[in-house]
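Worksheet: one structure, shown below.
With one protein chain withheld, the remaining protein chains of the complex are depicted in position.
Entry: chain A
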């Protein structure tokens, strides 16, 4: 009996002891759904970028335009093949070492060695030249600075890497430094007093990954969290009545869209793809499932992407009779069961989607019933996100439903070159178009890739967007909204539409 008692006491002593008070402290507590995998920017860079621990060479301003980061300026040679980034004077890493061109090279080379956004740039060689980082390309590539703003290209101190080039510690140069990192859920940071931009107002902050939406909403309500990102529609209504919280919402350049296999016998005619698009009730999906009517999207790019946005009306995009007429032109007739038939074959497709974004399976079933109205039978397979790229490669994919982020880098051109491509013989990619060719679009994107002036963008971006709308290799459905519930005591909060930063260095506690 005594022994059992002693064992019980030992166990109790081994439990975590109280180290923090929860609600009433001055630490800024942030809660979001995304888990931390490791200290490596290749897998979890977004968390360290958003928590302002590490920075990139190129930053973005409040409007989402490129702005100086660790590099204060950059130039490209006349032939477009050599980029020169000049580093900021006086920037230091959290371990006290200076941000030098060699340190930047170590980070960028490590980033290049792993799958990431830099893959898509034709980088031949990188070198250091005094305070400049010089990047030589095989062919001109205008979105390079935008790629360098991505969280997989964070700049870390040389001490962050081991001999094999793997990241062993997160040592950045941002206004906050890591205090404790415990994957997969928690990160705490403290103010970095030697930050080149001046130390921020709030002394310490924490990040907690909470995957359940109900829990996140309750944490906002109970005061456990000061900022809670990504609220489910039902909780939003309840939280908006809470006097201690303010609700923020901002459209993101992330589009819910269908990727169609344009090489598939049922989908190889643009009219068939148009008909499928016309049968979709976008307004219904946005208002009923996403609870944000303004999210309905008749085009891929939202207004925040400037010249890429056409200003199409989502309600006008639905036309059931028009869709039926287009399909009749292609020889489809309504069979005895109300479904379309051609030469005895049904119009039947399988859609793949994934549940990492919880609204996608809901949207998929809505599409299933909406397409049934024009006689198209859709089977929905909810699977792993990787089934879409793997289906692209083995050509087994028919329709894929995904949420594609065109603001992955500040300029959607980077994503488009990846998703659609500028080589007329090899267009399309894992998350972009599939078996679809268009010489003009390839030509325009290639011109944009090499362009050094703004005029080309203003001229060509609408042409690309218009052609994509006519040809429908990708069917847009809705845009995402980022939502946040924020403690009333916090001042200076804003949502970054590119999701690069939580902007915690701009916040302060009200008096």
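In the analysis below, a contact is a pair of C-beta atoms (placed from the backbone, for glycine too) under 8 Å apart; a residue touches a chain by one contact, two chains touch by 3 or more; residues count from 1.
Throughout what follows, contacts and distances are computed from a predicted model.
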item	value
Among "Mechanosensitive ion channel", "Indolepyruvate ferredoxin oxidoreductase alpha subunit", "ABC transporter permease" or "Carrier domain-containing protein", the UniProt name of the subunit that does not appear here	"ABC transporter permease"
Sole residue of A:190, A:246, A:350 or A:390 that reaches the chain not shown, by the stated touch rule	A:390
Full-complex contact with the absent chain, from A:246, A:350 or A:405	A:405
Hidden-chain contact residue, picked from the options A:152, A:292 or A:483	A:152
Of A:201, A:218 or A:339, the one touching the omitted chain in the full complex	A:218
Touching residues (missing chain, whole complex) on chain A	8, 11-12, 14-23, 34-35, 37-38, 40, 42-43, 114-117, 119, 152, 166, 182-186, 208-212, 214-215, 218-219, 221-224, 354, 356-357, 383-387, 389-390, 392-393, 402, 405, 408, 429-431
